[in-house]
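A single protein chain has been omitted from the complex, and every remaining protein chain is retained in its original position.
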Amino acid sequence: MFAFIISRILQALPVMLTVALISFAMFAYVGDPVAIMLGQDFTEAQRQALVKDLGLDQPFWVQFGTFIGNAVQGEFGLSYRLSRPVSDLIAERAPATLELALTAAIVALLIGVPMGVYTGLYRNSWLSRFFLTFSLVGVSLPTFLIGILLILVFAVWLGWLPSFGRGDTVKLGWWSTGFLTWTGIKALILPSITLGLFQLTLIMRLVRAEMLEVLRTDYIKFARARGLPNRAVHFGHALKNTLVPVITIVGLQLGAIIAFAIVTETVFQWPGMGLLFIQSVNQADIPVMAAYLLLISALFVSINLIVDLLYYAVDPRLRIGRGQGAH
Amino acid sequence: MTDTLRRFFDSDVWWSFTRSPITMLSAIVALICILGALFAPWIAPHNPFDLASLNLLDAFKPPAWTEEGERAYLLGTDDQGRDVLSAIMYGARVSLLVGLSATLFATTLGVTLGLLAGYLGGKLDALLMRICDVQLTFPSILVALLIDGVVRAALPREVHDQIALFVVIFAIGISEWPKFARTVRGSTMVERNKEYVQAARVIGVSPPRIMLSHVLPNVLGPVLVIATLNLGLAILSEATLSFLGVGVPATQPSLGTLIRIGNDFLFSGEWWITIFPGVTLIAMVLSVNLLGDWLRDALNPKLR
Partner (left out) sequence: MSGQNPLLEVRHLRVEFPTRRGTLVAIDDVSFTISAGEVLGVVGESGAGKSMTGAAIIGLLEPPGRIAAGEILLDGRRIDNLRYEDMRRIRGKEIGAIFQDPLTTLNPLYTVGRQLAETMTTHLPITPAEARKRAIGWLDLVGIPAAAQRIDSYPHEFSGGMRQRVVIALALCAEPRLIVADEPTTALDVSIQAQIIALLKSLAREKGTAMMLVTHDMGVIAETADRVAVMYAGRIAEIGPVRNVVKQASHPYTVGLMGSIPPLDRRVERLAQIDGAMPRLSAIPKGCAYNPRCPKVFARCREDRPDLLPAGATQAACWLYAGEAKTHG
């Protein structure tokens, strides 16, 4: 178990290093940070001082090392656009994005998995056909259009729910949460549906496909031949085997949710990291982009690690070193 | 030729097409979208880019069937007085162009690299698959956004505006290639070990020739399915980028751009400016996805 985690972390390291290198390359070579930071009027001496100050006169690898050292400490320099430390900006915005993504993921899982199981088991019922059609529409609907349609109906026409912002938030230490106020929860409804709908349909289709695949296997036929009740065959044998691939994809989708939060946050003016990122892309604010990229990758890598551990928990074939093996 | 045609109409693929009304409907919708976009300059009722014909007095006209609508503007006009229907036709042109080009780019890149990786194996294979792994860790829209952002930062604004269309195509194409490479690599490795390929190798057919004439035809089926499904995705990616304001330049508005512009007027009640381009986008992507789904099932009878 321990060795397994270590090996997975070792595998994740190159990914993180590659991403860090890309971030750093963006940081160091895209645009001219010195010119941007100095503004219009500067003397050569000032420029030299800043170059030295930023360490830009150092060799590439030293600069990269410093960059990583700083990144590990959460230090990403100043935003070109807002002239504030990037770490502060991100810390302010992270809770909004994480709460939104978490809610969306839970919505997607709690509805998507049962719908997938149902459509896999009763593939010819009219409800399954309805779900499938719905899912195809869901997959084809771009996130931002879902948001716009929801705003049009529930905010503009019906006036039931707010169309932008987080509502009132409560500070818990440095974390600001919208879960604890009524306006906060109301503000969360439309964005989380918008963000979760695509994943919901994807999870549903995936679970259905896996379920159909598993139901065709010999061990399911054998379980039926042993006279096990449908409940045991479907929700024990079949569902458990379905979970193995589903966990992987759902883990990856959690990453996608955070990425698509960029779109949802733009539609709903949700004050999260995604909005910050898209404003940075628009304004070529490289330090923020680099930091966001690193942070997101760290998040993805951790999610992948958790996925691997879950995998390990579900599938005994991965737990090597138990029993005597084949005779 | 007639023989090929006859075989096509006798094939399972055609049979399953004629048996699926939804698929036929999708094909018709897709065809309408493509034709409308292709012939926009000739059949659009107005030219939304002809500044001389624009009149701000025509701005914010609702669709023709409402009380204040005008017959001349079937789907109403936007804030500049442009005809929404014409703007949609021109916009669909850009959306389709970007979607098709990006898919073509991703397919070519992915198939080539997949063939090489699968056939040659070794270090190249390991390297390419590692890149795939890393890239697949990230959602493609994020990769596209990042590429777009970096190019935007690296180039002066004027230069960027000129090549923005290519940047978007490149960004979306790059973000989608690993799917193709993975599939092609897998099939190639299977094909490579089949007897007929072994035999071709033994009699001294050159590797490029084997790959092109023996391996490639056998992996085209799955590639076609992925490409079709990917087309829908690429159109969506473009629309998303443009909606976020980082996609195609404002001088060549795509459906996504139109939706973004219209979004500003949602609250003042001018819903048609954003909803009609949105519906067009959905119709286009949905029909392409349905066709892709059908194609996958038709080519893979065991999944039915």
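Just so it is clear, A and B label the chains in written order, and each chain counts residues from 1 on its own.
The rule is short, and it goes like this: a residue touches a chain if its C-beta (ideal position, glycine included) is under 8 Å from a C-beta of that chain, and two chains touch if they have at least 3 such contacts.
Given the structure is predicted, the values throughout are model-derived calculations rather than measurements.
Peer 1: I'd like the shown chains that the missing chain touches, ordered by label.
Peer 2: Its contacts among the visible chains are A.
Peer 1: Quick one: which of A:A223, A:L252, A:V267 or A:V301 touches the chain that's been left out?
Peer 2: A:A223
Peer 1: Based on the whole complex, identify which of A:L136, A:L161 or A:V314 touches the chain you can't see.
Peer 2: A:V314
Peer 1: Tell me which stretches of chain A touch the chain missing from the display.
Peer 2: 217-219, 221-230, 232, 236-237, 240-241, 244, 314-317, 322-327
Note that only the chains that are shown with their structure count from here on.
Peer 1: Which positions of chain B touch chain A when the two form their complex?
Peer 2: So the residues of chain B touching chain A come out as 130, 133-134, 136-139, 141-142, 145-146, 148-150, 152-154, 232, 236, 239-240, 243-246, 256, 259, 263, 266-267, 269, 271, 274-275, 278, 281-282, 285-286, 289-290, 293.
Peer 1: In the complex, go through chain A and note every residue touching chain B.
Peer 2: Answer in residue numbers: 14-15, 18-19, 26, 30-31, 136-137, 139-145, 148-149, 151-152, 156, 163, 252, 255-256, 259-260, 262-263, 266-267, 277-278, 280-282, 284, 286, 289, 293, 296-297, 300-301, 304.
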